[in-house]
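With one protein chain withheld, the remaining protein chains of the complex are depicted in position.
Here is subunit A:
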Amino acid sequence: MSSFHRAERRKSVAERSPSVSYAPDTIPQLAGLEKPQEHNLHIGECDVLVMGTGLVESVVAAALSWQGVDVLHIDNKTCYGDSNSTLTIEQVKSWCQEVNSGRIQHFEDAQVYVTGDIYHPQSKFKSKDYGIDLTPKIMFAQSDLLSLLVKSRVYKYLEFQSLSNFHIFENDSFSTKFANASSKEEIFTDQSLSLLTKRYLMKFLKFVLEDNNDEDKRKTLADNAKVTIYDFLSQKFNLETSQINELIYSIGLCIKPTTKTPEAIARIRRFLVSFNVYGNFPVLVSKYGGPGEISQGFCRSAAVAGTTYKLNTALTDYDPQLKLAKFSDKSSIKINEKLIVAPTQIPKFLQSSYNEITESLKKVNISRLVVIVKKDCKEWMADQECSAMVVFPPESLNSQNKTSIQALIQNGGTGVCPPGQSIWYLTSFEQDSIKAKQDLQCAFEKMESSILRESSDLDDVLDENLSVNKSGTSLVVNSVKLGKSLQNFVPKETLEIICKFGFTQKTYVLNDLSNVINPTDENNVSLRKTKDCEDIIFTNMPSSEISYDGIVKECKTIYQAITGSDDDFFDVDFEDDDEFNPAGFHQQPTTSSSNLKTSDNDMAIASSDDEDNAHPFGADEMEL
């Protein structure tokens, strides 16, 4: 043990104001931690203590670690991911219990239903066949987190798949006008559109893709800074509601009609510039889970760089004078620099500081409904893909939803559930949580009836209606495919639900991410100063944003708060010696030893396109 252990300690904050003692015993023991290799932390000191293995915390731990900072990364839960976890069904159940007993701050009103099947010993499916994200996310092909994944080499731990289909619900049916395009231009060349509309759309496309530094574009955006995107599109580009909705809610993934023009244009732009970066799709999803999986990847990267990991461990006490931290495993460690604390990991003695910091900040509610159904929903997905997005614009549901509902659908092909099933992640941004629940349920029912309609194949129809003759067959097929015209067709089949799970999450990150993108000590939790302890930096709860936008910026803000600058954030040159293949197998023989790529910084990544694309994964990146 460290020498600090023996030192005479002054009374800590917690000891000076004894309230209810923090009880780590309440943390459930899960498989894998019953027989710890080491019970107590055997390190004397570290530079930075990171609490919580959520995505932002994990990226920060890795970034610090690669710069040579000695990091100790703990989590009070038994699994990785914290508020970004990817959970099994069993873990979801215990998580709900924890939430409802008030033990996980910022989450509330958790409800879960699980069919008994899963527990049947003979059941083909087990709890661990499922990976349910607490914060489902999609990744734009042109985005800062994706660049970071490549630069940090963390992508090598992960697998990514494309997502092309963005459906929008309008007039009581789903449409995918702009989906399945193979180029940016094609997104706007739906045959059903009039020539005039197409021309307006192309004009708009040109405007969006114009360089952001373009004088005219800047001026237009500045002039329309207060104008809603709806008005902007209808007045300046003469677009009709149907196209506007698609642009705002499906392509832009905005959540309300009052979204201001500059924000909405930036959102629409990120979709368009992401097209054809890795293929004719704008978005990627990581296999086996979203942010929970990526967090694990960064934690592994951090571990490689020297970070010490210990789950199921909480901070119980911190003495700011001695800089001594005490943990639930009874160990004590000196923290040389800072403590980064996720909002779900706040020890009792820090609660009042956190409350003070967040007092004046606007709280945002995010309500989610997750449903696992026994259908692969491939009708909604593009060929060869396993994920799709469905968006319900405001006012499109019977519940008169004021904000949009975004739904991410992933089937067994993404590894988050068994084959033949899919997970539907529905998110509402409605602030009234009762109303949010109604909206979510309403959207779910629309999806349910839609998938039943679309997936009822001919055989089922024939089986049930033996009177249908052969000549009628093709007609039925066509109308089934059209979906809309079969609105009143009620299939006998019902949707089998394996698990239904809902909760509300709170965050101080605003929906437009403005206090993440331009953080100040007024608006952002991480930059607010704690009175009694300068060493503490709180992180934010996950934002409501369906993409990973804002994550890297949050990480850099925290990184900068610790190191003073984000200039060297992940400024690491990795030699890809792990891809060295002495046998030269799978490669052109000439590339096996002489094709030197000394460093893999930004430049190398950008220039990787110069290489023959037919090369297998990493074949041109050689050891020195």
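Here are a few things to note about the model shown:
Quick note on the criterion: a residue touches a chain if its C-beta (ideal position, glycine included) is under 8 Å from a C-beta of that chain, and two chains touch if they have at least 3 such contacts; residues count from 1.
The working rule: contacts and distances are computed from a predicted model.
Name of the non-displayed chain as stated in its UniProt record, restricted to "Cytochrome c oxidase subunit 3", "Ribose-phosphate pyrophosphokinase-like protein", "Proteasome subunit beta" or "Vacuolar protein sorting-associated protein 21": "Vacuolar protein sorting-associated protein 21".
When the whole complex is considered, the residue among A:Lys137, A:Arg270, A:Lys287 or A:Lys556 that touches the unshown chain is A:Lys287. In the complete complex, the residue from A:Pro136, A:Pro262 or A:Gly297 that touches the missing chain is A:Gly297.
For the options A:Leu146, A:Leu440 or A:Cys499, the residue in contact with the chain missing from this view is A:Leu146.
Residue-level contact of subunit A with the missing chain is found at 31-33, 35-38, 41, 79-80, 142, 146-147, 149-150, 152-153, 155-157, 159-162, 273, 276-279, 284, 287-288, 293, 296-297, 299-301, 303-304, 306, 308-311, 313, 419, 572, 574-583, 585-586, 602-603, 605-609, 613, 616-618, 621.
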